[in-house]
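The following block contains the structure, expressed as structure tokens.
Left out: one protein chain. Kept in place: all the others.
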Amino acid sequence: MRAHPAEYELVAPRTLPSVLSLLAQEPGVWLPIAGGTDVMVQYCAGELPTRKLVSIWNLPELRRIEVFTDEIQIGAGCTYTDLREQEVVSREFTLLSSAARWTGGIANQNRGTIGGNIVNASPAADSLAALLVYEAELLLISVRGERRVPYTSFHIDYRKTQLAPDELIRAVCLKKRFSEYYAHARKVGARNAQAISKVCLAALGRLADGVVGDIRFAMGSVAPIPLRLTETERIVKGKRIDPLLVRLARTTAAAEVRPIDDIRSTARYRAAVAGNLVAEFLEQLTAGGMKT
Amino acid sequence: MSKSSQVRAKCEISLSVNGQLVTVRVHAMERLLDVLRHELGLTGTKEGCGEGECGSCSVLLDGILVNSCLIPVLQANGANIVTIEGLSTDGRLRVLQQAFLECGGAQCGICTPGMILAALHLLKEKPQPTLEEIREGLAGNLCRCTGYMQIFEAVAEAGRRGATT
Partner (left out) sequence: MKNTRIVGTSVPRLEGRDKVTGQARYVDDMVLPGMLYGATVRSRIPRGEIKKFTFGPGIDWKEFVIVSPKDIPGKNCIALIEDDQPCLADGTVNHPEEPLLLLAHPDRYLLPKAVEAVSVEYDPLPAIFSMEESEGLSQIIWGTNNTFKSYLIEKGDVDALWKNADYIVEGEYTTGAQEQLYIENNGMIAAFDAQQGLTVWGSLQCPYYIHKALMKLCYLPADRVRVVQMETGGAFGGKEEYPSMIAAHAALLAMKSGKPVKIIYDRMEDMTATTKRHPSRTRHRTAVSKDGRILGGEIEFTIDGGAYETLSPVVLSRGALHAGGPYYWPSVRIRAKAVATNAPPHGAFRGFGAPQSLFALERHMDRIAQAVGLSPVEIRRPNFLKPGQTTTTGQTVREEIDLGRLLDRALELSDYHAKKKKFAEENQQGGSKKGIGIAAFLHGAGFTGSGERYLGSVVGVEACADGGVRVLVSSTEFGQGTKTVLCQIAAEALGLRYEDVGIAQPDTQEVPNSGPTVASRTVMVVGKLVQSAALGIRQTLRACGLLEDSYSPEEFCAACRAYVAEHGKFRSIARYEQPDDVVWDEEKYRGSAYAAFAWAVYVAEVKVDLTTYSVSVDDFVALQEVGKVLHPVLAKGQIIGGVAQAIGFALYEKVIWEQGRMQNGQMTNYIMPTSADLPSIRVYFEELGNVHGAFGAKGIGELPMDGPAPAIVNAVEDALEVPFDSIPLLPEDIFDALAERVD
């Protein structure tokens, strides 16, 4: 344990408005900590740059799931376990419940939150690719009010997001339009559990009259931010899936991603596997059809 | 104490540990793990990695399995904590502990407290778990000695014997 607790301050206001007030009074000074599965790891390693933290764990306004006619709103404070247990998520947003299931072990799923995963903004984060293909929107809240931003533009660069210094994510909004899609997610890690991903794919597809009607690919760990493979989507959309298209999609995807060599894997491996995951999805889409 | 850093005041945290209400005066960012081990002398919960990977520090917080090395004690204010010491307060072993002994589930014993709590947590949700469910339920608890099989056998056996007792 390489941090001295006496040098840190942690406060736990009871309500969301009090937290927002604090963030507004001293923007950029207080680091929000929810379940702690990212922040505490940095803290224990002696690598947390801030000395002041504000707990947003278990605030009721953040830890609920609201179901509307056309969308659901998942509170940013919902844990992975909350996601796994919510029937609407496993029924309509399977990519997200898959991601929740393979994040860490049970103990970390009980504490890690979707909001924390987004704000920590690691490109390897498990749930972010799913949010990209579902074209999630984020509700960002501060004393100044609430704004809705598309998730696709939320990440600006490596670990940099659109979140203002006095803002929190209040909820993740997912439109209920994907029940007719074939959904597939796969995480490639160094082992089958408790692994940071080397590459991960979230994909949605729909065939219409034998050709690809709509297709979405998003990947983690292949760029500084989670990536939508728009180029690969473009060359596949409207086409009939045959071996030639699968091969083209594979090479396009492998070239579209921008992975690096790092402590976990190599760029060339990641690129090749990215291509393979896309190819695998297209083969399943043809074979399996419409819905998981 | 170092000269240039500000020292924060300690705060009072009250929580229930193994059924007993305790109050401690600690820094808000002390890890729950350290408060259990050093303030309360409950050394059964172990530190293996300090980063939430090994599960040796697992405890139950309000009935939920968590890694206590990742929990600032302030967030445990008012919580009910169960540690390994809380499982056999009357000197009798629980069914799960007995199964661990019979099946070879504990070798060096360092992962055992966390493993037993993770297994207890699993058995509460799934009293007769399949091998796959046991694998998944314990995937966050690393063991270097056993290769896991005898741990799984112990959990399955405990399930067969009705392990909530």
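Here the chain labels run A and B in written order, and each chain numbers its own residues starting at 1.
In the analysis below, a contact is a pair of C-beta atoms (placed from the backbone, for glycine too) under 8 Å apart; a residue touches a chain by one contact, two chains touch by 3 or more.
Here the structure is a predicted model, which means the values were calculated and not measured.
Contacts of the undisplayed chain with visible chains (whole complex): A, B. Listed residues B:84, B:123 or B:156: the one in touch with the omitted chain is B:84.
Only one of A:172, A:188 or A:203 touches the absent chain when the whole complex is considered: A:188. Listed for chain A, the residues touching the missing chain in the whole complex are 1-6, 45-46, 186, 188, 190-196, 263-266, 268-269, 272-273, 276-277, 279-280.
Residues of chain B that touch the chain left out of view are 1-5, 37, 42-51, 53-54, 56, 83-85, 87-88, 93, 97, 100-113, 116, 134-136, 138-139, 141-152.
Note that only the chains that are shown with their structure count from here on.
Those residues of chain B whose C-beta lies close enough to touch chain A in the complex are 1-2, 5-8, 26-31, 34, 50-53, 55, 58, 64-67, 69-72, 74-75, 77, 118, 121-122, 136-142. Residues 1, 3-12, 33, 35-37, 40-41, 43-45, 51, 53, 55, 57, 81, 104-108, 110-111, 192-194 of chain A are the ones that touch chain B when the two sit in their complex.
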